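Right, I'll just put the structure down here and ask away after.
Note that this complex is displayed minus one protein chain, with the remaining chains in position.
Right after this comes chain A.
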Amino acid sequence: MGTWDGLLTGFAFALQPGVLVYCVLGVTLGTLIGVLPGIGAMAAISLLLPITYYIGAEAALIMLAGVYYGAQYGGAVSSILLRLPGTPQSAVTALDGYPLARSGRAGVALFTSMAASFAGSVLGIVVLVLLAGWLSRAAVAFGAADYAAMMVLGLVAASTIGSAHPAKGFAMIVLGMLLGCVGTDVNSGVQRFVIGRAELLDGINLVALAMGLFGVAEVIGNVRDPGRQAVAGRIALRTLIPTREDLRRMPLPVLRGGALGSFFGALPGTGSTLSSFLAYAMERRVARRPERFGTGAIEGIAGPEAANNSAAITAFVPTLTLGIPGDPIMALMLGALVIHGIQPGPMMLEARPEMFWGLVASFGIGNLLLLVLNLPLIGIWVSLLRIPFRWLYPAILVFVCLGVWSVRGLTFDILMVAGIGLVGYLLALARFNPALLLLGFVLGPLIETNLRRALLISRGDPMVFLERPISAFFVVAAAALLVHSLVQARGRRRAVGAAAPDDGAR
């Protein structure tokens, strides 16, 4: 079956009322759980899993997928409005979305995120349809050395995110990497920093860390400083509509973010959280005036949102073409298919074309629905800001606790989020940037595990990083970028002199 015929079959299948209704259900639910801080796609899909026994396998998959990519849309809403990432992937969206919302342009920030999410998804779908075969081969070709080198490049590229104070930035990244060490070391099996708690053996819960650093810390900060209320004030219609200047700033970041996300999404194990961070870093890198970032740059919303949405689409590539789930949520969806007696894999395209193409078509339909659903909702979301903080903040804390609990059902994680929130508040007081901590936390274990794994496989020969072409490319690119930044920094220092450093932590 050709691509065109396949798509036609897919749309014919996905547009049947009995299937479409599950797509609508999925994306609507996805948006909602995305908006709620901490309650992520993982928890929602786990809860929906028993229901999938009673509906067809195709409809079940379409619904669960809808929850997954729908959550990426919703996650940005609370990030932008409340500096409270609905999902870890959207944490970075808060860096520029929140300042923009505080300056009275919440509507524009939301519009940007929705439009970028949609465009990123469309890009992801195009990549999925045209390049699925190539991407799945790339996913298999990537070895431990390649991942390690790529993550080093990512670290170098991202180390400048939102901090004009390099020492403070590095401190946060290193702290994040150290926190990433908590738990059982994959390579040696040694238990590190677990203080005798089995709950920490699998590491610190990412959701607890993200919600604590951003959400809970923000709530504490606002309780201490009630004058910060009344951000929203009166919302005039014109603040919802982006200016021509805003629109002009969107397309390129969306393309770059979407391309980056499409690539990272297809690589098993890297995930969409990383892709949105790296997209943000990339935008800051290529910007002519990087100092605008952290104060409400449209590019800082458009890039990451396009990236995490395209990654959510291409994450299906290894799952569907190889039967290899790239992240825990994909593993869950694969499990849902197996319950129905379907083993996803290279044979699926031939054995069940209506499932593969139906799913692809549902991505298109679902994203269109999300756009249609969310654009009119912008006004309603923004009015959330008019809820008095004395009602809003207790509610937020309840949702954060529920969300964190929903990941593993452990009270321990709720205590963790409270502790992390306190630390996050102290960090914010000292003007450290929590986004960098989160980045170190995500990247650190990936670098460590893959570096040591690559050396294990090469029997200790470090040349493996230069002998493998993919790895060599990333090593050289990382070195070049490092040199470039150093040269640039020296040049700037000469030009600007010792200007007072402005930092973008808040």
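Descriptive notes on the structure:
Here, a residue touches a chain if its C-beta (ideal position, glycine included) is under 8 Å from a C-beta of that chain, and two chains touch if they have at least 3 such contacts; residues count from 1.
In this section, contacts and distances are computed from a predicted model.
Missing from the rendering is one chain, named in UniProt as "Tripartite-type tricarboxylate transporter, receptor component TctC" (options: "Tripartite-type tricarboxylate transporter, receptor component TctC", "Spermidine/putrescine import ATP-binding protein PotA", "Acetolactate synthase small subunit" or "D-amino acid oxidase").
Only one of A:12, A:198, A:223 or A:286 touches the chain withheld from this view, namely A:198.
For the chain missing from the display, the contacting residue among A:21, A:49 or A:402 is A:49, taking the whole complex into account.
Within the whole complex, the absent chain has one touching residue among A:250, A:336 or A:385, and that is A:336. Of the listed positions A:66, A:268 or A:294, the one in contact with the omitted chain in the full complex is A:268. Residues touching the missing chain, restricted to chain A, are 42, 45-47, 49-50, 139-144, 184, 186-189, 191, 194, 196, 198-199, 201-202, 268-269, 318, 322-326, 328, 331-336, 338-339, 341, 343-347, 408-410, 453, 456-457, 459 (touch as defined at the top).
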